[in-house]
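All protein chains but one are shown at their positions in the complex.
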Amino acid sequence: MSNIAVADAAAPPTAAKPFLTRLGAGFINRLVIIVPYLWLLFFFLIPFVIVFKISLSQTAIAMPPYTPVLDFSDGVSGFFAGFRDLNFDNYVWLTQDALYFKAYITSLIIAAISTVLTLLVGYPIAYGMARAPATIRPTLLMLVILPFWTSFLIRVYAWIGILKPEGLLNQLLLSLHIINQPLVILNTYTAIFIGIVYSYLPFMVLPLYSSLEKMDYSLIEAAKDLGCPPTAAFWKITFPLSLPGVIAGCLLVFIPAVGEFVIPDLLGGSQTLMIGKTLWNEFFANRDWPVSSAVAVILLLLLTVPIMLFQQAQARAQEQGK
Amino acid sequence: MNTTWSRFNVTSIVLGFAFLYLPIVLLIVFSFNESKLVTVWGGFSTKWYVSLFHNQGLMDATWVTARVGVISATVATVLGTLAALTLTRYTRFNGRVLFSGMVFAPLVMPEVITGLSLLLLFVAVGLDRGFFTVTLAHITLTMCFVAVVVQSRLVSFDRSLEEAAMDLGATPAKTFFQITLPVILPAIVSGWMLAFTLSLDDLVIASFTSGPGATTLPMKIYSQVRLGVTPEINAACTILIAVVAVGVIIASIANKRREVQRQLDEQAAQRG
Partner (left out) sequence: MKSLGSIRRDFAPWNDPNAKPYIQFDNVTKKFGDFTAVNNLSLTIFEREFFALLGASGCGKSTLLRMLAGFEEPTAGRILLDGQDLRGIPPYRRPVNMMFQSYALFPHMTVENNIAFGLKQEGMPKPDIEKRVAEMLKLVKLEQFAKRKPHQLSGGQRQRVALARSVAKRPKVLLLDEPLGALDKKLREETQFELMDLQQELGLTFVVVTHDQEEAMTMADRIAIMDKGEVMQVATPAEVYEAPASRFVAHFVGNVNMFEGKVAERSANTTRITGPSGAQIVVENGGAAAAANADIVFAIRPEKIKVSSKKPADAVNALEGEVYDVAYLGDMTVYHIRLDDGQIVRASALNAARVTEDPLTWNDRAWVSFRPDAGVVLAR
């Protein structure tokens, strides 16, 4: 912006009219940046500061249920004065109760296993799509995206009817005499894995497909021509070249899966432990806002590295798109 | 890639799509079940659809969800388009890294965190929870998705179109409204549709930020699901799926038609 100001200062008086229009254009330019910027600052970034601040407050039986109350009525100085009464008691509490530690670890492990499972299920699908005749590829792509447009909640709900003891899966297996006793799947970790793989599959398939589809098939032909058998050609050529898609897909599944609430709540039952569910219960059942804030802060810290990796992958993809 | 489609490829696609669609198909089938037991077939019936329309709570929630969806998707489309313009057009300004971080992070942020943090913000500034706060929360979440969709279109936008317009005497504002906006309009429309469906779909953020009198449809369905599976919910879900699926399929068929027509036109033009 500064070089425009310099140019205008040096401009002869005859350029007065363009100067005004350019001032207008500069103002609009700034508006384009400022409006979404301020919105995200206010509704995305500042809330995290508030979460952090409340995680240092005390629980109280009041509305809102914590002290000191964060209050803008005293102005900004009052807002910051409140920081004096803050302490780390809630974090100490989290370390003392093994439940939280277990919930974090379980969530990370479940998310990691589910991510690998989703990759194993998603890769053959994406690979098959990329090798499909060009005429039907758009249709296949739409079929992968379509479930994404239908409600997440509904898709998770659909599995309850299938997995419960008297559900459709058990009915099928019993009638085929594969099993004698109904399998207990609902309300176990297995159900959570199925739910996550099912719900997040499109997030894995789409980036994989876009990196596989771009690949030049003559590379495989060249490898085979040079004496490489098909399986080795896959591991030496196809898979390394699809790595950006693998990384993007894994991050898109892993990060939200760690904090997942709906799937463990509906499919995992009361016995399974995941941090998203713990946070929800702390907030809605125990009404302990400061502790749930502390839970959120730690969760966010755990996810900082994966989220930054995701940002970088996005930025790279954007650069390549240009 | 262009090559033969092996048996392995076909099998994995068929199995994959069976996995993706079978649960939804079963859900739809059992919404027409006569029996109240969801998993035992008792004959064809549409009685659950009838009782659905007499369920006032569900109808109210649908109305709330539709209004939240339309308003938040519309505002989010404006903000998201501005954000996409910022990301692609202004490569150097103070705080650009922070800005792109704030656009991309909500895409993967666990919903419980986003929901909790927005709620605490609304409490801190003294906003009563309800219709307005849910709408604000959904705008914040969905504008980032709109930004990504519009941005991917802007990246491939031929800037010389804008230069040509200015060269022919159009001011920057006129250039934007007469050239840029019409050309990227399809991306903006699909951004709106995405924002609307995400809003329609959201349970977690709405649960945190909503208040009495602003129960959304997913919240209503969730509270009933917790009490057990009923054919009535299957019916409600079927209608939701049908609405979205019909919308998406019509949009993509129209898109495909345009694309095919365009290719035919181009071929005809090349032949002269």
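Which chain is which? They are A and B, in the order written, and residues in each are numbered from 1.
Following the convention adopted for this analysis, a contact is a pair of C-beta atoms (placed from the backbone, for glycine too) under 8 Å apart; a residue touches a chain by one contact, two chains touch by 3 or more.
Everything numeric here is computed off the predicted structure, so don't read it as measured data.
Enquirer: Going by the contact rule already stated, which one of B:179, B:193 or B:248 would touch the omitted chain in the full complex?
Expert: Answer from the full complex: B:179 touches the omitted chain.
Enquirer: Touching the missing chain, which residues of subunit B?
Expert: 158, 160-161, 163-172, 174, 179, 182-183, 262, 265-266, 268-270, 272
FYI, only the chains that are shown with their structure count from here on.
Enquirer: Per the centroid of Cα atoms for each chain, what is the distance between subunit A and subunit B, given in Å?
Expert: Chain centroid spacing, subunit A to subunit B, equals 16 Å.
Enquirer: Once bound in the complex, which stretches of subunit B touch subunit A?
Expert: 1-6, 8-10, 12-13, 16-17, 19-21, 23-24, 26-27, 30, 38-39, 79-80, 82-83, 85-87, 89-90, 93, 95, 98-113, 116-118, 120-121, 123-126, 136-137, 139-140, 143, 147, 151-152, 155-156, 171-173, 197, 200-201, 203-204, 207-208, 218, 221-222, 225-226, 229, 233, 237, 240-241, 244-245, 248-249, 252, 256
Enquirer: In their complex, what parts of subunit A are in touch with subunit B?
Expert: For this pair, the touching residues of subunit A are 21, 24-25, 28-29, 32-33, 35-37, 39-48, 50-51, 54, 64, 70-72, 121-122, 124-125, 127-134, 138, 140, 142-147, 149-155, 157-162, 164, 166-168, 171, 198, 201-202, 205, 212-213, 215-217, 220, 251-252, 255-256, 258-262, 266, 276, 279-280, 283-284, 289, 292-293, 296, 299-300, 303, 306-307, 310-311, 314-315, 318, 321-322.
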